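These notes concern the structure reproduced below.
Removed from the display is one protein chain of the complex; every other protein chain stays in position.
Per-chain numbering from 1; labels A and B assigned in written order.
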Amino acid sequence: MTAPLLQIRNLKKHFDLRLGAFGEKGARVHALDDFTVDIVEGETLSLVGESGCGKSTTGFAILNLHRPSGGSVIYKGTDLAGLDEDAMRPFRRDLQIVFQDPYSTLNPRMTIGEALSEPILFHALASKAELPARLAQLLADVGLSPRFASRYPHELSGGQRQRVAIARALACQPRFIVCDEAISALDVSVQAQILNLLLDLQEKYQLTYLFIAHDLAVVRHISDRVGVMYLGRLAELAPSASLFATPLHPYTRALLSAVPEANPRAPRDRQMLQGEVPSPLSPPSGCRFHSRCPLARETCRSQIPEMRAVAPGHLVACHAVTSATSTNWEASE
Amino acid sequence: MSDERPTSLWRDAWKRLRRNKLAVTGLFVVLALLLIALIGPWITPYDFLSQNLDARNMAPSWAHPFGTDDLGRDVLSRVIYGARTAFLVAICVTAIALAIGIVLGAIAGFYGGPFDRFMMWFTDMTMSVPQLLLVVVINASLKQPISSWMEQMYLQTLNPIWRNSAIVDFVLVFGTMALISWPPYARLVRAQVLSIRNRPYVTAARALGLTNRIILRRYVMPNAMGPLIVAVSAGLGTAMVLESAFSFLGVGVNPPTPSWGNMISDGLRVWTNYPHLLVAPAAVLAVVTVAFNFLGDGLNDALNPKGQK
Partner (left out) sequence: MTALLEIKGLTIDIARDDGPARVVDGITLSLQQGESLGIVGESGCGKSLTMLSLVGLLPNRIRATGGTAMFGGRDLLKMNARELRAVRGSEIGFIFQDPMTSLNPVMRIGDQIAEALIYQKSIPKPAALSRAEELLALVGIPSPKDRMTAYPHELSGGMRQRVMIAMGLAGGPKLLIADEPTTALDVTIQAQIVDLVRDLKSKSDMSVVWITHDLALIAGLADRIAVLYAGTVVEDAPVNAIFDRPTHPYTRGLLASLPTLSDQPMARLASIGGTPPEPGRRPPGCPFAPRCAMAIAACADAVPQLTAVPGSDPRHRVACIVTTREATA
């Protein structure tokens, strides 16, 4: 295996909520805790989980768009965590992001051409003379005709805007793109178009993706590896095939069984989760999933489970899972 | 969509504004009055200062469409010059207030932190002082020192510009009015910037590595402009009324410089006998205020189309 593109160690992000007239009283949201992973060049790592699980925060913290509260993100031998905006600027080009909402992802006062030219001219990636050709190339890359350059965002459909947002990320010639729920807001038929486009671009430009989504079925089509997150912590991290074939963490299993199946005759014996995700303001002690977990026992309430490898590349943070083959799942039922 | 011209949001807004009859009327009135004010010296039938004691307090006639005042001065000419005063004050005061408001509001909203808290505290303080009281206090305490300072400058330089008491008036009026007018602009800009600062396109601009200055200028401010333009339109009207009110009370522009406010004040004393002296400046002030309001409403509908029914 080659050296990882990004080495992320114990990344943390806590948000302090200021209350009171002078912002003197604080409550702390544990949005992300102890996130450790190596992202390998050319791979797609997906993060899935429900709202509040910290998956988007992870993307923002890696790119230093939200300054991490702790931990490190090593890229090209430099720790990005804690760099100020000026020190961060040379790295920004390589590390890009595509957002969820196609309606607010583009500046409504700029034409598509202006939006795409901005990073090119700012980083001096092309001269003024080369610019039109470069714009046409970018638009072609995302399947749009060059005449879109003179359009304004409100004249485009959601799918077209998302293509432009991808083109803007590509304009910097990045190595790594965070796709933050990039297809979640799109219609089903358009989702498939964008998903395929992302795969095509990855092949063409050897891109590395961090693909953030809440839909496990979508993730299956794009990921080499999948991380499942719950309340700010990784619960399970495994190669895609392994995760979908043998999900080990009880939360992963529940999440998988909640995905609706496009088959009216499918049996409906779901592993239903009771209750809802607790508030990240006061996450449960020990394993954060214990309050909803069918396997919870005394240790789960007191001890935070460590991520342990139970099979090559398959990591789980659960006291009940002892090996890839033997879990206490069946025993407890 | 292939055969249409691209439409920017500004052009869209202009199209919507043009369809609004009241707003177009308002815009027309405002522009017409501004034009009259600009070319005033060339179109006024009489000098606004020249007195004709044989023709005092005359009712409107062909020679004097708005009549003459107690010194026999032509009221139409004085109203036109009053428009110059009104526009000069309104535009300068709004420009100063806007400049302060945009700079403070944008910095506070974009960077947040202690400066933001201090700024909000400061605007609250400013807004909590009664406006009229502030103006009277400033007038009473500063007018004398400034006048004597100018007298000194004149004695030193012998430049006649230091003899022009109208300048003191204007500087004081601009200063005090701008001082009480900027906080609403600052608050508005701050609120706009706060809501735009976290839009994905701004975060995307940060991710592209653009500097804060570029982001503020090209991504944040253009999108904050809509409500600000509406506020400026309303603010110009308010500033005109404010200037008239201060002049009316004798703390604004002083005679002989014509201002609608001091004309109304003079007219009010004799209105039972010579109503035209009150009606002419008051009616013009009313018309221009209403025109600014129509324009502001129209701009609001045009720039914020979501409020459309």
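The rule is short, and it goes like this: a contact is a pair of C-beta atoms (placed from the backbone, for glycine too) under 8 Å apart; a residue touches a chain by one contact, two chains touch by 3 or more.
Computed from a prediction, not measured in an experiment: that's the story for all the values here.
S.K.: I'm checking contacts with the chain that's been left out. Which of A:17, A:258 or A:281 qualifies?
M.R.: Going through A:17, A:258 or A:281 one by one, A:258 is the residue touching the chain not shown.
S.K.: Among A:9, A:134, A:147 or A:221, choose the residue that contacts the chain missing from this document, as touch is defined above.
M.R.: Of these options, the touching residue for the absent chain is A:221.
S.K.: What chain A residues would touch the chain not displayed?
M.R.: Missing-chain contacts on chain A: residues 50-51, 157-160, 187-193, 195-196, 199, 214-218, 220-224, 240-241, 244, 254-266, 268, 270, 272-273, 276-277.
The definition used in the following text is that only the chains that are shown with their structure count from here on.
S.K.: How far is the middle of chain A from the middle of chain B, if each middle is the mean of its Cα atoms, in Å?
M.R.: So the centre of chain A lies 51 Å away from the centre of chain B.
S.K.: Quick one: in the complex, what on chain A touches chain B?
M.R.: It is residues 22-23, 63, 65, 85, 88-90, 92-93, 95-97, 99-101, 104-111, 118-119, 122-123, 147, 150-152, 154-155, 165, 168, 171-172 of chain A that touch chain B.
S.K.: Over in the complex, which chain B residues touch chain A? Could you list them?
M.R.: Touch residues, chain B against chain A: 1-2, 6-10, 117, 199-201, 203-212, 214, 218-219, 222-223.
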